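Every protein chain except one is present and positioned as in the full complex.
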Amino acid sequence: MTAPLLYALAGALLCGLGLFGLLCLSHLLRKLLAFNVMGSGVFLVMVGLPQHQGGPDPVPQALVLTGIVVAIAATALAVVLIRRYYHLSGLTTLDAEPTSREGGQE
Amino acid sequence: MTEWLLDGLLVIALVITAVAALLSRDLFRAVVVFIAFGLLMTVAWVRLQAPDIALAEAAIGAGLTGVLLLDAVSHLGSKRPGKRTQEGGEQ
Amino acid sequence: MIQALRISAIAIACLMFVAGLAASIWAIAGNPLPESLPQLLSENMSRSGVEHPVTAVLLNFRSYDTLLEIGVLVIAGIAGISMAKTTSLEDPELRTSDSLLYALQRWFVPLMLVLAGYLLWAGADRPGGAFQAGAVLAATGVLMRLGGIPMEFIRPGLLLRLGLALGFTVFLLVALASAIGGDAFLAYPPAMAKTLIVVIESVLTLSIAMVLLALFVSAPVNDAEDPEEGGSS
Partner (left out) sequence: MTLWLMAGLLFTPLAWAVLTLLTDFSRGRLVSWAGILVQVLVSLGLWLAVARDGGFYYGLGGWDAPLGIELRVDGLAVTFVLLTAVVAGACGLHAGAYIDPDKPWHRYFWPLFWFLWSGLNAVWLGGDLFNLYVGLELISLSAVGLVALGGQAGALRASLRYLLAALLGSLAYLLGVALIYGQFGTLSIAGVATWLSDHPVPSGSGMALALMIAGLALKTALFPLHRWLPPAHGIAKSPVSALLSALVVKASFYIAARLWLELGQPIGSLAAAQLIGLLGSAAVVWGSWLACRQQRLKQVVAYSSVAQIGYLFLLFPLTFSVSETVSLQAQQGMTLQVISHALAKAAMFLAAGNLILSVGSNRVDALAGVSRFLPFSLFSFGLAGVSLMSLPPSGGFAAKWLLLQASLGSGQWWWVLVLLAGGLLSAAYIFRIYRASFLESSGTDQFFHPSRSLEVIPLILAMLALGLGLASDQVLTVMALPFEGEGAP
């Protein structure tokens, strides 16, 4: 057991938490928070696991930097969509199905 | 030994803030806790000898995402759903 | 009742997921690593043109990733401003007359600009670089925006789109030039690697800040109705 491994395991836990949040929470902004928590967990695994044996490894660090930028891009886009969706429909969740008739969906 | 204590505490704090951010009843508080989570992540990156990610996390993860979400929360909280028809009528 | 049952089922599934994941991580941590990339990396560092390994990976060894990633940012920016049908940014609700914010702004904005410049300059041989500098720059913009400074250039016009495209275009042109020069796509000539990386990083900083700022500013939306095909008719 080394410190990086500890962080990798914590990352696994954060992934599970984020997954739970993404599936269970209904408010869209909360889902977004859960996505970011899960993303942080994945990044921790990505950096922690290889550094357990090899010491600091610049490659996964660079990958995580890329990943963080992709995550903020996705988050910002989602926020714009959520705000506009709220503006037009007054809803903050996707649960209620006001207009669609999906005929056959349970 | 102190290092282990630090890492252990940090990990526990990370998990607690994550849980709090997801389960908090008040959305505004959830986002604030999430920003704290981002700051703790910054410390975790420093502990993992990844200063680049720590900088990026502080600026992007905690800073920008936090402001973006706070702004969204206040937006979603303030306007009434019925506003759509009013504005549609004006324009 | 059904809701509670569903949540507990998901919770149990997530717990099992965490347990499985942790077991795999534990197992992988015990296995020997077959290949050591950091070693290969340090052997090739001298040919990369920069001293800082993370920057070398981002902008030389795996520059294609970075190119596409900037593409992702630009997409998010485009999709964001396509939502913003507002012609006016003078949304009175956004202006805060908060004196604390004003003070923050006066002291922080210059400080943050300096910080962004430092981060960019440091990127070549120390931690720092385009992403961090861009994020700080964007944060500066957000602060100014919250303080009610109108910032005309963020209006969805040609100037904004030029700004969005700038970093990406320069990166892409460098890539093409290297392909025309006879090497592979994105292969910098070794002698010019350092200069090219610095140039790319500088324009990327501007573009990253621009995209993030545009996404922040375009989020408040005005009303626009437009019936589309496939809608709920």
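For reference, chains read A, B and C in written order, and residue numbers begin at 1 within each chain.
Convention: a residue touches a chain if its C-beta (ideal position, glycine included) is under 8 Å from a C-beta of that chain, and two chains touch if they have at least 3 such contacts.
These figures come from a predicted structure and were not determined experimentally.
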For the unseen chain, which displayed partners does it touch in the full complex? A, C
Out of C:14, C:41 or C:217, only one touches the absent chain, namely C:41
Footprint left on chain A by the chain that the document does not show: 8, 15, 18-19, 22, 28, 31, 35, 38-39, 42, 45-46, 49-50, 52, 54, 59-60, 63, 66-67, 70, 73-74, 77-78, 81-82, 84-85, 88-89, 94, 99-105
Contacts of chain C with the absent chain, listed as residue ranges: 20-21, 23-31, 33-37, 40-41, 44, 60-65, 67-69, 71-72, 74-76, 78-79, 81-83, 85, 158, 161-162, 164-165, 168-169, 172, 175-176, 179-180, 183-188, 221, 224, 226-233
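Keep this in mind: only the chains that are shown with their structure count from here on.
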I want to compare two interfaces, B-C and A-C. Which one has more contacting C-beta pairs? A-C
If you average the CA atoms of chain A and of chain B, how far apart do the two points sit, in angstrom? 12
Hey, what residues on chain B touch two or more of the other chains? 52, 56, 60, 64, 68, 72, 75, 84
Which residue numbers or ranges of chain C touch two or more of the other chains? 54, 131, 135, 212, 215-216, 219-220, 223
Can you tell me which positions in chain A touch chain C when the two form their complex? 5, 8-9, 12-13, 15-17, 19-20, 23-24, 45, 49-50, 52-59, 61-63, 65-66, 68-70, 72-74, 76-77, 79-81, 83-84, 87, 99-100
Seen from chain C, its contact residues with chain A in the complex are 7, 10-11, 14-15, 17-18, 21-22, 25-26, 28-29, 32-33, 36-38, 41, 53-54, 56-58, 62, 65-66, 69, 72-73, 75-76, 79-80, 83-84, 131, 135, 208, 211-212, 215-216, 218-221, 223, 232
For chain B, which residues are in contact with chain C within the complex? 51-52, 54-56, 59-60, 63-64, 67-68, 71-72, 75, 78, 84, 87-88, 91
